[in-house]
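A single protein chain has been omitted from the complex, and every remaining protein chain is retained in its original position.
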Amino acid sequence: MTTSVPMTHGLILAGVLFAMGLVGVLVRRNVIFILLCLEIMLNAAGLAFVVAGSRWGQADGQVMFIFILAMTAAEVSVGLALVLQLHHHFKTLDADAASRMRG
Amino acid sequence: MLELLWLIPALPLVGFLALVCLKPAKSLTALVGVGSVGLSAAAAFFVGARFLSSPPPGHTYRQTLWTWIRLDGLDAGFSLYLDPLALVMVLVITGVGLLIHLYSAEHMIEDKGYRRFFAYMNLFVGSMLILVLADNLLLLYLGWEGVGLCSYLLIGFWYENPSNGRAARKAFIVTRVGDTALAVALFLIYRHLGTLEIQRVMAQASIEWPVGSNLALAAAALLLAGAVGKSAQLPLQTWLPDAMAGPSPVSALIHAATMVTAGVYLIARTHVLFALAPAIQAAVAVIGAATLLVAGSSALVQRDIKRVLAYSTISQIGYMFVALGVGAWAAALFHFMTHAFFKALLFLAAGVVIQALHEEHDMLKMGGLRRQMPLVFLTFLAGSASLAALPVITAGFYSKEWILWAAWSSQQGSPWLWAAGLAGALLTSGYTFRMVFLTFFGPTRPREIAQPGLRVQVPLVLLAVLSVIGGWLELPGPMGNVHFFSDFLWGSLPAPSHLHGSPSTELFLEAVAAVASLAGIVLAYWFFLRRPGGTEALVRSFLGGILNRFWLAGWAFDWLYDRLLVRPYVWLAEKDRDDFFDQIYRGLAWLNRASYQGLSLTQNGQVRWYAMGMAVGAAIVLAMVVFL
Partner (left out) sequence: MNAAFYLAAAVAVIATGMVITRLNAVHALLYLIVSLLAVALIFLLLGAPLAAALEMILYAGAIMVLFVFVIMMLNLGPQTVAQERAWLRPGIWTGPAALGLVLVVELLYVFVTGDLGHPAGQAPVAPKQVGITLFGPYLLGVELASFLLLAGLVGAYHLGRRTHRGGSGGQVP
């Protein structure tokens, strides 16, 4: 069930996905969307790891992917809790609303 | 025993360090402060006793402590030089200083700066002792600067009042003019004579500089300028009346007994240079004479008791300058000694009066204190009598009379100097007893007066005794011919040259001086006691009013200097407010602010902006890694 795709293509896919996620983070103003695009970026990084691991036929790539997954889970839970607080405070989900630490 | 010489300046300095570093409590502070000077006085006593009983060869003793500067050509050591002149100064400084410190232990006890006070006073005594014991001019200059610093610190002791700070700065700046001249004198002497050791300087100068040569004139003139600044003579006398802003013990120690006589000491120490420059020596006498008249007349109309004493000090130092100017070096030193006794006494007693009346300085608000403060009155009277040179029974009479005689009879003297001195004597007794009558006589007002304690009474009494018997060291020819003092000093200071005038002339002149002194007392009695308000009519008259205001302002020197020096300088500084260098600094500040404001634009608090920043940074770094 396996393919023999050149590693380059896998990495290019990961890069493209990552760049798109980055664009999304920079463009969107709603924090939910920003977090969503952050997930895209993390996923792309994980994809790169798995591609590399499969090129060498070693389990290290997947191990790194598991760690990334664990980290993502923690980050998402805390991030969403913060979103709830933001909403509770400012009554909006505008990321630019929380800009008191300026100057 | 003479090896203990170094202890004399060292002990007060150790006291200063102990008070600054160890910060003892109030009772211990007094012990350390007074004790260090006391031990120094004891050391001075022992050294002096040994010096008198078995004098070292040549009547000089030199003790080198360590090498201070050794450069190619300049070898200045920390070395002390003891000769009769220095010994007289040391004994007076430590003795009178000890009494004043003892007095301060009680007088300043309520002050919260008690420890600071004693620290400064100890530092002052140490610096003054270094000044008089210095073997070379550089060390002398160190002591000179040290006493100037302590004078500034102590005048502005109650620094919370800004006018005290102004008075302190005025004192420092005016004496600075003199200090600068002294420094230039040091440069000149070193450049042309190659050494700064005082004895060697004088020896070299007498070899290399002929009498009246330009270099000698220049050196002597610059030294004179330094002395004039420190001793508050014309034209640099304006700082001393304002220096009365400091506590009374400070006025007694610094501005009566010791620091202001540093100029007299300097001229006496370098007398050879002045002998080589007769024109300058004559200038010394003229300055002294002019000063004593200006200050004496100013003292006559003052209302503040301490200002009277300040002008009186200026005037009496004028007498010492007259003596120096006519070559009567020993006479100047004798007057210095008696003046230290009675002027310190007067200041201390005035301090007691002022404190008892809750910081009242105006004599016109005093009166009748002789019944309420008998001991202070008696000692004040003794001191005033000595100042006014009451004939025969006071020390001041003998010292002042010696100076007047020297002014008449010395080869460098002149009848004009004698006449000025005589007029000054009249003025002196006049303003002195005006002070006495206004303060202690007259109607008594009901007051609550706390009598001074033992630590104040003992110094007052001792100084009063000294003011009376101190003169017996030197009695003039027709009156006993005792010459302890001048014989003692003969080793280090030559006698005035060629006295002309016979003993009968001397007796006659003494009588004239006595009459002048008594006349002053009578006039003061007539105008200020017998008919109180008698001077009102005089003051209200046109000429009297002008004279009163003129003399009250100390012959308007402050006004003159303000118009002549201060205002143009301030105007110039205002005009130069924004020159090239200011713009450099302003430009730096502007650059700082501009970059701060520019960079703070990048901190707009928005998360997406920061994310953009990170992304751009990542792209740049990646590019650098990949392409470079």
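Order of writing sets the labels: A and B. Residues in every chain begin at 1.
Keep this in mind: a contact is a pair of C-beta atoms (placed from the backbone, for glycine too) under 8 Å apart; a residue touches a chain by one contact, two chains touch by 3 or more.
Everything numeric here is computed off the predicted structure, so don't read it as measured data.
Trainee: Counting the whole assembly, list the visible chains that the omitted chain makes contact with.
Mentor: A, B
Trainee: Would you write out the residues of chain B that touch the absent chain, in ascending order?
Mentor: Touching the missing chain: residues 612, 615-616, 618-619, 622-623, 626-627.
Trainee: Spell out, residue by residue, where the missing chain touches chain A.
Mentor: These residues touch the chain not displayed: 1-13, 15-24, 26-30, 32-33, 35-37, 39-40, 43, 46-47, 50-55, 57-63, 65-67, 69-78, 80-85, 87-89, 93.
FYI, only the chains that are shown with their structure count from here on.
Trainee: Between chain A and chain B, what is the separation of their C-alpha centroids in Å?
Mentor: Here chain A and chain B have centroids separated by 84 Å.
Trainee: Could you please specify the touching residues of chain A with respect to chain B in the complex?
Mentor: That would be residues 22, 25-26, 29, 34, 95-96, 98-103 of chain A.
Trainee: Under the touch definition given earlier, write down the residues of chain B that touch chain A in their complex.
Mentor: The contact residues of chain B facing chain A are 600, 603-608, 611-612, 615.
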